[in-house]
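Apart from one protein chain that is not included, each protein chain of the complex appears where it belongs.
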Amino acid sequence: MAQIFHRSANFLARFSLLGAVVLGGLALTAVLVVARSPYITNERVSRNQPIQFSHKHHVGDEGIDCRYCHTSVESSAYAGIPPTRTCMNCHSVLFNNVGYLEPVRESYRTDQSIEWVKVHRLADYVYFNHSIHINKGIGCSSCHGSINQMPLVFQASPLTMSWCLDCHRNPQPNLRPRDQIFNMDWKAPADQEEAGKQLAAEYKLRTTTELTSCSTCHR
Amino acid sequence: MDAMSEHAKDKELRILQGAPQAASASGNHGDHEHEDHAEEDTLRDFTLDLATVREKLKEKSGKQYWRTLEELAGDPHFQDLLHREFPRHASEWDDAVDRRDFLKLMGASLAFAGLAGCGRPDESHIVPYVKQPDGMVLGKPNFYATAVPLGADAVGVLVESHEGRPTKIEGNPDHPSSLGSTDALVQASILNLYDPDRAPTVLENGEIRSWSAFLDAAQGLATAMKAQNGAGFRILTGTVTSPTLAWQLRKILAQYPLAKWHQWEPAAGEGAREGAKLAFGRIVNTVYAPGKANVILSLDSDFLASGPGHIAYAKQFARRRKLDGPNDTLNRLYVVEPTPSVTGSSADHRLPLRAGEIELFARALAGKLGLCSPVPLSGEAANWLDGVAKDLQKERGASLVVAGEYQPAAVHALAHAINATLGNVGTTLYYTDPVEAEPTNNLESLRELCADMDAGKVDLLLILGGNPLYDAPHDFDFTSKLKRVPTAIHLSPYYDETSVYCHWHVSESHYLETWSDARAYDGTATIIQPLIAPLYYSRSAHDVVAAFSDKPGLPAYDAVRAYWTEASARLDTSVEAGWRKWLNDGVVHGTKFAPIKPELKFSAISLPVFQPAPADQIEFIFRPDPNVYDGRFANNGWLQELPKPVTKLTWDNALLVSPKLAQKLELAHKIASRGGEHGQVRSTVVDVDLNGSKVTAAAWTLPGQAENSVVLPLGYGRTLAGSTGSNKGFNAYAVRTSNALWTASDGKITPTGDDYPLACTQYHFNMEGRQILSTGTLAEYRKNPAFAHEGGEAPAKDNSLYKEFEYKGYAWGMAIDLNKCNGCNACVVACQAENNIPVVGKDQVMRGREMHWIRIDRYYANSESATSGKATGDPAEYNPSLDNPQTFFQPVPCQQCENAPCEQVCPVGATVHSAEGLNDMVYNRCIGTRYCSNNCPYKVRRFNFLRFQDWDTPQLKLLRNPEVSVRSRGVMEKCTYCVQRINNGRIEAEKQSRPIRDGEIVTACESACPSEAIVFGNANDPNSRVAKLKAQQRNYSLLGELNARPRTTYLAAVRNPNAELEKA
Amino acid sequence: MKEDRSQLFGVMGEFATPEHILSAAKQARAAGYKHITAYTPFPVEGLAHAIGFHWTAVPLLTLIGGLGGGLTGFGLQYWVAAITYPMNIGGRPLNSWPAFIPVTFELTVLGASIFAVVGMLALNKLPQPYHPVFNVERFARASTDRFFLCIEARDPKFDLAETSRFLQSVAAEHVSEVKDEG
Partner (left out) sequence: MSVTQPPLNAPEIRRLDPVLQPGHTYASVTDKIAAVVLTRPLGIGWLAGFTLTFSLVMLLFGSLAWLIVKGVGIWGINIPIGWGFAIVNFVWWIGIGHAGTLISAILFLLNQKWRTSINRFAEAMTLFAVACAGIFPLIHTGRPWMAYYMFPYPSTMGVWPQFRSPLIWDVFAVSTYGTVSLMFWFVGLLPDLATLRDRAKNRFQQLIYGALAMGWRGSAHHWHRYQSAYLLLAGLATPLVLSVHTVVSFDFAVAIVPGWHTTIFPPYFVAGAIYSGFAMVLTLAIPLRKVYGLEDFITMRHLDNMAKVMLATGLIVAYGYFVEFFMAFYSGNKFDVFLAQQRLHGPYAPYYYALILCNILTPQLLWFEKVRRNVAALFVMSLVINVGMWLERFVIVVISLTRDFVPSAWGRYQPTFWDFSTFIGTLGLFVMLIFLFVRGLPAIAIAEMRELVAHESHAGGDSK
C-alpha cells in the first residue's frame, strides 16, 4: 500500500496533540488571571472627574480631615459624598473666581448636582458598612490607599471578595489605634503583631467564623 | 441578559436617586443623591431620554400621565402662567424640577433593564446633593409618624423613609389604634402610593387639565352656587373622621346654606348607629376593653380582625391568651357567626348560625338574663346558650358581649342592654361621642341623594373619595341618576368606574403625600404628614373642598394648621407649642374622647316579635373581603395575592357555602393537576339570582359555614380598578339592594355546569396525624403541661456520632405562640414589604409558585381525613367533622434548622449556616438547582421560576427596601429572620461595643403582629423573651422527629372550652 | 529518473495464519535475530513473547495515575471544607469524610484511566501516521487477514539476501524489502 502521510506527519500529529493540551491549560490560566487583573477589578484605574479635584491638595497639602467632606463615614454605611454647599464653604471665598471651579459655582447657582464619576465599585450584592470598619480600627488608607498622595483618586485595592476575606480572616495586621484611623500615612509599627492582638481585644472583634459568615456581608 | 448586574443596579437604588423630594417633618426641601448607571446618558440628552421614558412607559401605564408631563412639567409658558396666576404656588411648582429628576431616575432605571451589560461594568456616576438636608444621614432611614385612615378609624404608624422614599410601615406604639402593631391592610397601603395605575392628573371629560384650570372651573361653579344659595350643591363623602375636613365641609355648608353633605361607606354597617339610637336615643361610639374581660361573647363580630380598633383589641385579647404555666388562666371566647372569621377561628366555642338567627340568639340570651320573656332555641344552640349565659353571669363586670357590625340595630341594642345588666359598662367597655365627624345613616343619606339627583335637584355633585357607581345598592341605579347631574366632580386615587361618568376627575393624593388628620376609634387625633411630594399631579380632599371655599388653592397644610390653631384652644395648648410634638409622637395629645354615660332607654320587651326565616331557607349575606375590603384595595397586588385568612384563596372572591349545602347543590371541587392542593382548585360555577338581578360566581365549600347561609364577599368584579385589580372575581354589589344590604333571602343558586379555577394556596387542611400543630385544652394542659411533646419528638442532642457545632455568641431564635396567633395575615404582608418579595400573579399562584416567605397554614384540628381515605382532605367529600371544625393557624417562616437539610445538599454552598445559627441564603451564589427546596421538610423555600421581580416600573423601584437584595430569576430565596435588621442592629451595638439588647432587633413579622404571637431574639440569653418562651413546656419544634433542630419553635395552642358545653 | 536515495528499513515476510507467524517468529529468535517485529490483524497469543517482548509499563502508570487522582480528590475536598473556608453546613462536621468518598473514587478512576490510555499510546509511540512498513504494498492486508514478520536492517545479524532467504525458509508466502524514503 502507498504511504498515506509524509514523514513529517509524525511530528505534526504529536506536536498538535501536545499543543492542544498546553493551549487549553494556558487559556484557563488566562481567564483566572484576567479575573484578577485591573481590567476587571478596576484597581489603580483613575477616572476623569468633571472637576479636577485633587485629594492630594486638599488632604495632603491642606491637611483637611476626611470627615470634613465624608461626614457620615463614622455613623452610616455610606461615607457620603459632600454636597456642593460643602465646597462652597471655602470656595465662596478662596479661588472664588478661578475658571476650573466654575462647575462648582454653577452647581450651587443652578441647584444642579455635580456628577462625580464613581471610583470604588464594590462587587454586586455586598453590603459594606463604613462606620463599623472605622469604629473597629480599620483606617481609611487600609483600603483606599494613600489618598493624600492621589491628585486623581484611583481604586487602590482589588475589592474582590477574597481580598475582603483576607482581612476578615485575620484583621490584626490592619488594626490601628482609634486616633490613627484617619491618618493617611499610618504604617504598621514593628510590633504590629503584638499591637494587633491587643487592639483586637480592645475593639472586641468578633471571631473569624462570625466575620466570615455569609450574612455578615450578604443579605 | 445578565440578571446579576440587574441586582446590582437595584441595590444601588439604596443611595437614591431622584425620588421626588420628601417634604419631611423637618420641613426640608431636600435635594437628592443619585447613584446611577445610565444616569449620564439621561443628562447629556435629556429630551431624548424623556422620549424613551415616555415610550417605555406608554406600554406600562398611565398614558395621560406622560402626555401631562410634556404639557405641564415641560412647557415653560404654562409655568409662567402659573406663576402669574398663583404666585403663592410658584414655590410648589418648582418641584416640577424634581419631577424631571424623577424622570431621569426612571430613564436610568429603564436603561438598566435594557443595557444591563454582562461582564465589565462601565462608568457610573455619583450625584450628590447640592444642599444636603439637615438631619439626613445618607444610608440611614428616617421614621416619621403619621396615620392610615380607614373608615371610622385611623391606625397610627411610623413610616420608614430612605432618602425620601417611604419604604415600610411600622406600628406606632404611642397610638391607641396601633399600640405598635399593624394589620395587612395598613402594611399593604404603602403599595398603593407607588401604584403605576393611579390617576396621574386632573381630567375634564377625559381631557387633561391643570390644577389651576380646575380651580378656575371650581370658582366658576362656586359663584353660580352662591347665587342659588347652594341649592343643588351636593357633597358625597365616605365616613369622615378628619377633623379638618369636617371643619372645612361645615364651613362650605355655612357658605352655601342649601347645600347638603351626604355620606356613603359601602362596607360599614348601620347597626351600630341605629342600635345606639335604639338603646340610648343617640348615636354613641362603643370602645371595648377585651383585655379586661374573662368571658367574651361575639354576636357575629369579627372584632379581632376588622372594624375600628381591631388591632388594639387583638393585642389586648392576645395578652389574655398568654400562658406561662399550668397555673395561668385564660379568658374564654364564644363566637356565634354565620361564616368563619378570624375571630371565630380563635374562639373556644364557635356556633355557626345564619346571620338572620343571631338576633334570635341575642333575644334568647336576653331572655336568659331576664331582660325579656324567654325565647326558645332549638338544637345545639339551646344548650350552647345555657353555657354561655351561665358563664357570662359568673363573670359579671368582667364579661363582654360584642355585636357584629353587620347585625341589625336590635342586636346592637340587645348587646348594650346585656352588657349593662352584666355590669360591664365602664369595665370591659365604655361609651364616647361618635368618632365620625358627622354620624348619619349612610343608606338613607345616599337614598336621599339619589332621589334628589333623580328629581334633577342636583346641579353640582362633589364626590370626595369613594366609588358609588360601583358600590351603591344596585336598586338605586346610581349610574343613570348621576347622568342627570349637570356637573359631577370626582376625587379618587384611580380613574375608576365612577370617574368615567363624572365631568371632572381629580387624582387623590395618597395619605403619604398630603397633609391631613384623622381620628382613631377612641377619638385620638393624629396629624397625617406627607413623606414624599406627590408622585403624580394629585390633590387631597382638603384642596378640592378649599377650591369651593373663599380660599381657593389653600394648601392642605394651611388648612390643617388653621383647624388645629382653632382646636388647640380646647386642648389648652397652642399649635406652636404642640405641633412638633404631635408630629413626632403621631398623636395629638388630649384629643382622646372622654367616656360618657348615656342612659339606657331600651328594654328588650319593647322589641317587635321576631320570626327568623325557615331553617331550610338559604340566606345570602354580604361581607367586605378580608383583603380588598370594599374594593378600594382591588389594585393592590400584595393584598390580591395574600391568601385570605380562612379560605386561603387569592386573586378571586368566591361564593362561600357550607359543606352540607354544597353536597345538596352538588357543588364540587376538582383539584387540578397543575399546582394541585397547593395552587389550583377548580370549583363549580353557579348563578346567583337575588333581588331580581343575577351574578355568576365560583362556589367555594367552606367548612364551618352555617348550613343554609352563603356569603357573597364584596370588593371584587371591578372593571376599572387598574391592571392588577380589574376583572377579578365577581361583583357582589350587582345583587346587593338597599332593602337587603347585609342579609338577603329568597335567592336562588343554580350550578351552570362549568367550573372555574381558583388559586388556593392551601387546600389540604388535615394534619394526617403528624406532629405539626399541637393543640390541647386548658384542662389537658394542666394535667400534662408537656402534651405538645407527645407523638414525634426530637432525639436527644448528644446521640450524634459527630461533635455538635457550638453557638457561643448570639443564637438567633424565634418562638411562635400558636395560642395567640389568629391568622390575621399582618406578618405575611409585612414580610413582603420588608424583603422586596415580588407578586407573581394568579397564574403562577395556581402553579404553586407564590413567593411569601412566611405563610400561615390553616388546619382543622378535629377534622377527619376524607372518607375515601385518599387523604385529599377535600371538603367536597362531605364528612360531618367539617360542619364546625376547630380552626387553628400556624405561621411558617423558615425554621432556621441547626441541622439544615437544605444546606447539606446545595452543590455551591449558596445556603450555609452563620456563626449565629442563621440559615444564610446567598442569592448571588445560588445557581437554582432547587435541591434545597426538595429537601426542606417545611417547604418554606421560594424559587424565582421566572423573572418575577418587576425591573421596569420605576415607581416600584422607589418602593424597594435598599437593605435587601432584589432576587433575580432562577434564584432560591427564603426568610432570613430579617438578617438586614439583625446586621444593622448588631453594627449599632458593636459601635458602642455593648451586647445587643433583647427586643432591640425585631423582625418584620414580629413587629407587625397585633397579638404578639411572634417573638424573636437571642436564645442563648436565658433572660431574653424568646429563651423564656422556649423554656416553656408548651414549646415544641415542627416535625421534631426529623432532628433538623429548628431555631423557630412553636408553643402549643391551648383552648379554654367550657367544661359543661364539652359534656353536652 | 533520479536514483533512489531511500535506505533499507528491513525485510518483511508475509504469513497466512497466526500459527505460521508464531513459529516463524520463534525460529527467527532462535536464529539470533534481535530486532524483529510482527504485524497481525488481531492479537496473537504468545507472539510478543516469541519476539522477546515481555514487560510493559502500562500497569505501573495506571497505578500512579489512580493514586494521584485519588489523593488529589480527597486532598482538594478536605482543604476546601476544613482548611481554606471552613463553614457550618447543616451542622455536619467540617471533615465529613464519608461524603468525600464518591468524588475521591471518581477521580481515582479518572486518573488511572487517563494514565492507562495515554501511557499506552505514548509507549506505542502513537500517533505515528508515517511508518516505513506502510511502504510495503501488501502490508494493507495486515489489518485484514495477513500476518507479517519484519526483521529490521539495524539488526547486527541483518543481511538483505541472507535474511530474505531465512524468511522464505520459514515458509513466508511473500518476502519484500521495506524501504524508508529519506
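For clarity, chains are labelled A, B and C in written order, and residue numbers in each chain start from 1.
Keep this in mind: a contact is a pair of C-beta atoms (placed from the backbone, for glycine too) under 8 Å apart; a residue touches a chain by one contact, two chains touch by 3 or more.
Note that this is a predicted model, so its numbers are computed, not measured.
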{"item": "Of B:K601, B:K748, B:R770 or B:K808, the residue in touch with the unshown chain", "value": "B:R770"}
{"item": "Of C:L8, C:A31 or C:L76, the one touching the omitted chain in the full complex", "value": "C:L76"}
{"item": "Touch with the omitted chain, as defined above, among B:T427, B:T573, B:Q762 or B:S881", "value": "B:Q762"}
{"item": "Residue touching the undisplayed chain, where the options are B:V137, B:A289, B:A420 or B:A672", "value": "B:A672"}
{"item": "For chain A, the residues touching the chain missing from this view", "value": "1, 4-5, 10, 13, 32, 35-36, 41, 158, 160-162, 165"}
{"item": "Positions on chain B contacted by the hidden chain, ascending", "value": "2-3, 671-679, 762, 764-770, 772, 844, 847-849, 855, 857-859, 869-873, 892, 901, 904-909, 912, 925-931, 933-935, 937-939, 941-947, 968-972, 1038-1039, 1042"}
{"item": "Residues of chain C (touch criterion as defined above) contacting the omitted chain", "value": "18, 25, 37-44, 47-48, 50-51, 53, 56, 58-59, 62, 66, 76-77, 80-81, 84-85, 89-90, 92, 96, 99-100, 102-103, 105-107, 109-110, 112-114, 116-117, 119-121, 123-124, 126-131, 133-134, 139-145"}
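By definition in this document, only the chains that are shown with their structure count from here on.
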{"item": "Chain-level touch network, classified as line, ring, star, complete or other", "value": "complete"}
{"item": "Interface with more contacting C-beta pairs, comparing B-C to A-B", "value": "A-B"}
{"item": "Separation of mean Cα positions, chain C and chain A [Å, integer]", "value": "58"}
{"item": "Distance from the mean Cα position of chain B to that of chain A, given in whole angstrom", "value": "45"}
{"item": "Residues of chain C touching at least two other chains", "value": "88"}
{"item": "Touching two or more other chains - residues of chain A", "value": "209"}
{"item": "Touch list for chain B against partner chain A, complex", "value": "4-5, 7-8, 11, 15, 31, 33-35, 39-40, 43, 97, 120-121, 123-132, 137-140, 808-809, 912-916, 918, 920, 922-925, 963-965, 976, 979-980, 982-983, 987, 990-991, 993"}
{"item": "Chain A residues touching chain B - in the complex, by the definition given at the top", "value": "39-40, 47, 72, 75-78, 80-85, 107-108, 111-118, 121, 124-125, 127, 129, 131-132, 135-136, 203-204, 206-207, 209-210, 213-216, 218-219"}
{"item": "Partner chain C, residues of chain A touching it in the complex", "value": "1-10, 13-14, 17, 165, 209, 212"}
